[in-house]
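Let me begin by presenting the structure, written as C-alpha cells, before commenting on it.
Note that one protein chain of the assembly has been removed; the remaining protein chains are unaltered in position.
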Amino acid sequence: MNHRDRSVSALIADHRWGHALASEFYKRDDIFELDIALLQDRWTCVGHASEVSSPGDWTTAELGAESVIVARGDDGALRALANVCRHRGSRVCVEARGTARVLVCPYHAWSYGLDGLLRQARNMPAGFDPAAHALKALPLKEIGGLIFISFGDHPPDFERAGEGLGRMTDHYGWAKARVAERRSYSVAANWKLVLENYHECYHCAPAHPEFSRLHALARPSERRLRLDIDPATGWSDLEAWDAAPDGAEVARVMRSALSAECETGSEDGRRLAPLMAPGLSGDCVFAELGFLSAFLAYADYGLIYRFIPRGVMTTDMEVTWLVHPDAKAGRDYDPARLTWLWDVTSLADKRIIETNQAGVLSRHYAPGPFSLMEPGALAYVDRYLGELSLMARGAHGI
Amino acid sequence: MNHRDRSVSALIADHRWGHALASEFYKRDDIFELDIALLQDRWTCVGHASEVSSPGDWTTAELGAESVIVARGDDGALRALANVCRHRGSRVCVEARGTARVLVCPYHAWSYGLDGLLRQARNMPAGFDPAAHALKALPLKEIGGLIFISFGDHPPDFERAGEGLGRMTDHYGWAKARVAERRSYSVAANWKLVLENYHECYHCAPAHPEFSRLHALARPSERRLRLDIDPATGWSDLEAWDAAPDGAEVARVMRSALSAECETGSEDGRRLAPLMAPGLSGDCVFAELGFLSAFLAYADYGLIYRFIPRGVMTTDMEVTWLVHPDAKAGRDYDPARLTWLWDVTSLADKRIIETNQAGVLSRHYAPGPFSLMEPGALAYVDRYLGELSLMARGAHGI
Partner (left out) sequence: MNHRDRSVSALIADHRWGHALASEFYKRDDIFELDIALLQDRWTCVGHASEVSSPGDWTTAELGAESVIVARGDDGALRALANVCRHRGSRVCVEARGTARVLVCPYHAWSYGLDGLLRQARNMPAGFDPAAHALKALPLKEIGGLIFISFGDHPPDFERAGEGLGRMTDHYGWAKARVAERRSYSVAANWKLVLENYHECYHCAPAHPEFSRLHALARPSERRLRLDIDPATGWSDLEAWDAAPDGAEVARVMRSALSAECETGSEDGRRLAPLMAPGLSGDCVFAELGFLSAFLAYADYGLIYRFIPRGVMTTDMEVTWLVHPDAKAGRDYDPARLTWLWDVTSLADKRIIETNQAGVLSRHYAPGPFSLMEPGALAYVDRYLGELSLMARGAHGI
C-alpha cells in the first residue's frame, strides 16, 4: 500500500450504490490480502465426493497461497486437513489427487494418518508430543455429493444454504454422479471481476451467442412467459440471493428455462448423455453458494464452477462436468460434445474479463451504473462490501 | 515504498548537477507512479494520420495502464477518447487499429459514436442519462501528419513546440506520408534510461558502428565543418532544447549532417526509396517533443519513435517507418533494406540499456558525470527533475 492511498474504509464510504466498484478494489495488494482473509472463513465447494469415494482417496484444493487436503479416512469419513507439515511447513500432498494409506511428507517423511494424526516422526527430542502435531483439521460438509470446506476456522452457519442446495442435488441425482471432465481457465483479472461476470447475463447476448441461443436467461421477457415457479421446491427465476441477516452463509438456487425445443446445453440443443435422474425435464437450475462456488444442473449433465483467486490480478476458473454414474465416455456420451458449450463460453468470458481488467486500471475509469439485467452482480458487490465493512470494524482495523 | 526510503524531495535536493540520477529514480515503484502522473499530462505522439484517414478509422495508443482511442469521425475530425467503457470499465477497442461505424464495447455492447457519445445501452434504469456517459474526450493536435494527444486533461501549451515541428514536417512532406513498417522493442529498463540513451550520441561510436559510419552526429568536429544553420528554418546543430520558462511543451529540432557521400540512413549510404518531397538533400533532421516522442527525417524516409513506459523496469520502444505516399514495397523500396539501420541500432540500444539498468541497481552505483558529448541527456535529466520538483510542491505532496 502506498502512503498516499485512500483507506479501505474511505473507499467503502465513497461507494455509490447501484454502481461498479472503484478501481482500487481490483488492483491493490492490501485489499487482495483482506479479500483472502474474508474468503478463507467462508464455505467453498472443492469438488465431488465420487473422486474420494474409498478410504485413502484424497484430493487437494487451493485458495490464494492455501492448500487443503480432503481425504476419506479408514472410518469412511471425509476430512479437510491443512496441507502443511507440522515439522518445517512443507506441503504434504504435492499432486492434485491420489490414494494412500498414510500421508507422508516428501521432505522428512513425517507420516500422518488419513485422520491427520501424526503417526511417525523419526529422531525427535525427548518430550516431543506427536498428539500436538496433527495436521490442522478444517470444517467440511457434504451436500448431495458436493464437498464444501472452509479454509479458516470459523465459517458461517451452513444449514439453510445447504438445504437449498440439497433440494437441487437431490432432484438431479448428483449424490451419485461421476466426474467426466475437468478444465481450468487462468484469467488475468481480479477475482471480483470474474465473479461479477458470472453473476449477470447482460453480457450473454453480445458475448455468448452459443449460450444465448440455448438459454432463455439472456432474454428476460421470454423467460417470464415460459417458467413456472415450483411451489414444492421454491425455485424461482428471481435473481435474488437468500437474505442472510443473521450472518449465515448464503445460497441462490434459480430455475431457468432453455429455449423452445432445447433439452440441454449442447450445440444442437439435444441430449448429450443419459438422464442424471429419472423424469428430468429440459429446464435447468443455476445455483451459487457463498463467494466462490457455482453450479449448473441440466437433465443429462451437471457443472461445478470453482473460482480460485491466485493473486491480485490472477484467478483460476475451474469447470468440472458431472454425468450419470453409469455413463461411459464414447458409448454414452462424446466428451468433446459434452464440454463444447461451457468451454466456448468460458474462453469468451476469460477474454472479456481480461479486457475489463485492463480498462479498470485506467485513471479515466469511473464506476458506471448497473443495468436492470445485472441484479446478480449488483447483489454480489453489495454483499462483498457488506462483509468487507464488517471486517473493517473488526480486528483487521482497516 | 519502504518506510526507510528517502523522500522524493530529499532525492531531488541531493541531486548533483551534471551527473546521472540516483538509483532510486530507476527502480522505485512510487517514483514510477509519479512519473506516469507527470507523463500523462504532457503531449505524446501516438502515430501518423495516414492510418486513420477515413471516417470510422481508429487506432489505439498506450501509456502505462492507460489506453486511448484515436478515431476519425463522420465529420472528418480526429478525436482522442479514453478507451474505457462508461458502464463497468472494459476497454472498448481491443485491437491495435480498425475501422467501424460505431465503437461497441465487447462486454455488454454499449455503443458509442466516433465522437464518443453513447448511442445505445440496453435495459438501463429509469433516469439513466446517456449524455452523461460519453467516452471521455482527451486533448489532440495534428501537426503535419503527426498525431499528438495528452493522456490527461491539462497538457501544457503546444503552440511554439508545434511550430518548430511543423517546419520540419512541412519541409519533408510528412503530412502526406504513408506508414511502411512498424516494430516494437521491449526493453527491460526504466523509461528514463531508455530516453537518456536516445538523447546522447556519446555511445554511438562504441555501440553503433553502423550509425556512426553514416552519421556525422557521432563526430562533432566533422559535423561543424559541414553544416550550415538555415536562417529560414532556424534549424541548427545545437543540442539544446527550446527554453520553455513559461511551462509550455518543449521541442527540439536539429539538423544534422550525414557522412560524406551518404544520402540517407542505409547500409551503403545510398537512397532506399523515392524522395519524401522534391529537392530534399542528403542531410537529416532529428526532432523530439516532450518526454516520450522523437522523429528522424531523411530525404527518402522518416521515422517516428514512441517510448512507452509499461512498468518501473519495462519500456516499449516502437519505431514506425514513413515513406512517400506513392512508394510501393517491392517496386520502390525493399522493406528489409529500409528497416536495416534502425533495427540493428534499436537492438543494440536494447542491449546496452538493459546492461545499464542491471548496473544502476547495485548499491555500489554512484551517479557519474556526463561527458561533453551528452548535453541532450543532461538537459533531459534536468527537465525531468524540474517537472518532478513542481509536482513535489503541488497536490501530490511527495
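By letter and in written order, the chains are A and B; residue numbering begins at 1 in each of them.
Keep in mind that, in the parts below, a residue touches a chain if its C-beta (ideal position, glycine included) is under 8 Å from a C-beta of that chain, and two chains touch if they have at least 3 such contacts.
This is a predicted model, so every value here is computed, not measured.
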Looking at the full complex, which residue from A:T44, A:T59, A:N83 or A:S212 touches the chain that isn't shown here? A:N83
Considering the entire assembly, which residues of chain A contact the chain that has been omitted? 1, 29-30, 33, 40, 65-67, 82-92, 94, 104, 106-109, 121-125, 128, 133, 136, 396-397
If you put the missing chain back, which residues of chain B would it touch? 2-4, 18, 20, 23, 196, 202-203, 205-207, 351-352, 355-356, 358-373
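Following the convention adopted for this analysis, only the chains that are shown with their structure count from here on.
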Suppose each chain is reduced to the average of its Cα coordinates; what separation in Å results between chain A and chain B? 46
